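Subset of chains shown; positions unchanged.
Letters A and B mark the chains in the order given here, with residues in each chain numbered from 1 onward.
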């Protein structure tokens, strides 16, 4: 009967039990039409650890206390945890000490909640015309308004973590990009001359004469969309100016050096390090950026291929909406492409991660040493002017160290590039120490 | 002590009974699967026979795009060409596939088993034996023979 059931199942097309539209945030409602996807979506509450990742929200500061020194003077030195499933994104933001010890803006919600309706409501109140025709205008305007709000106030406008509507068109179920931060950034990126062999639709737009703006939702390939959906949030960002506008710094490209040089030109820093006095940068989950440097991106392998692999349910193939570490799901996530045993695949991934980890520790030690030296030099009374060069080097080292540390694959997404970045971090940190003692 | 032995015996007979019943059910089910999935066509040369199980859909699609689409069908590569072992393999595979399919207890994605890999290897030589006579001789023996699909993985089902 198995085959019989299959034959039947395959014939049964999805049929719409309930109507859904742009205002349907509640995933349970969508789930009536797509029960399989909904079931797996809900499983992101699971918490299972892997060697270097997984979904247990352990305290990273206890795991590697050097980070208390590295983040000194910044909210991250107080509370910094391993990330976990999508189900927790809103509550984890609520409970982190980082939203308590510091006044945060509404911009934080862009990536931690199903925020679209909030944007549209805010825009309507600000006088943007109503109606579906003005939808995009509403979203972009509301985005600006909500970014600038105090976090607590904006928080009352949202109620759900990322939901179906954030990645899907309710009419066609097509995957789409909704986040203003990404929409703006991908246009800037397209305009730059940074080579993007892994994003063919952008290369094509460039070759076709760069007409108008690159429009991701109409121009990207389906395979690209399977990464862009995640690039909406899994990216480096900063809040620009008083309006706390959320910006992804891709104006010069996606490489660690290109982003740094953008920040240098805009004169941005995240905080002044308490001990070293250097105006340093904090990197945040640059998964999309590091993936872009890797062999998988270059081979056209999307985030969803590994983190939402197809799984067979009866005769249906569906995307596993239990977004999680692929190392908890190697058969579906890797074996479609790699014909080795599960244990062999795991060993290969962990070898890459272990290598990254040993370099990461080496880089952490170097940066901590530099911080101590700068602190001692200041205590010793060496004039600020003479420490500038060393502080500059601290900024460079910190940026690179954090780029790999804050990225969540422990180097897997681009193994050689992660090692290269850490090598630079080590070099700059040690050079900084030499600068301090220079006669 | 005696009680325990008794229990052991009754356990045993229960197990035996269960196993026998199970076997009956199993054969029945498999036969049904075999029939329903147009098992007879399993013995034919038509690639469509293999896609009767939706499970084989991917390999079928891949085969259609692969370089050998015009020159070789599933059986050319996966079934031995020697008369006797041809049917033995067909039956064996047919049985196991039916069994796996019925109980849905196989590893996914499906992976070719070492034994069938050797069959495959022999079949490459069946067509290309002369051509590779300088480089290949002993299918199934890794001391002597290179695995053709170490380099030509994509011939049957395309890249990827």
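Note that in this section contacts are C-beta pairs under 8 Å (C-beta built on N, C-alpha and C of every residue); 3 or more make two chains touch, one makes a residue touch a chain.
Model, not experiment: these values are computed from the prediction.
*Asks:* Since each distinct chain appears just once in the view, could you give the copy count per chain for the complete assembly?
*Replies:* A x2, B x1
Keep this in mind: only the chains that are shown with their structure count from here on.
*Asks:* From the mean C-alpha coordinate of chain A to that of chain B, what's the distance rounded to whole Å?
*Replies:* 43
*Asks:* Please output the residues of chain A touching chain B within their complex, sorted ascending.
*Replies:* By the definition above, chain A touches chain B via 2-4, 6, 10, 312, 315, 331-332, 335-337, 339.
*Asks:* For the complex, give me every residue of chain B touching chain A.
*Replies:* Chain B reaches chain A through residues 33, 36-37, 52-54, 101-102, 104, 107-109, 111, 153, 160.
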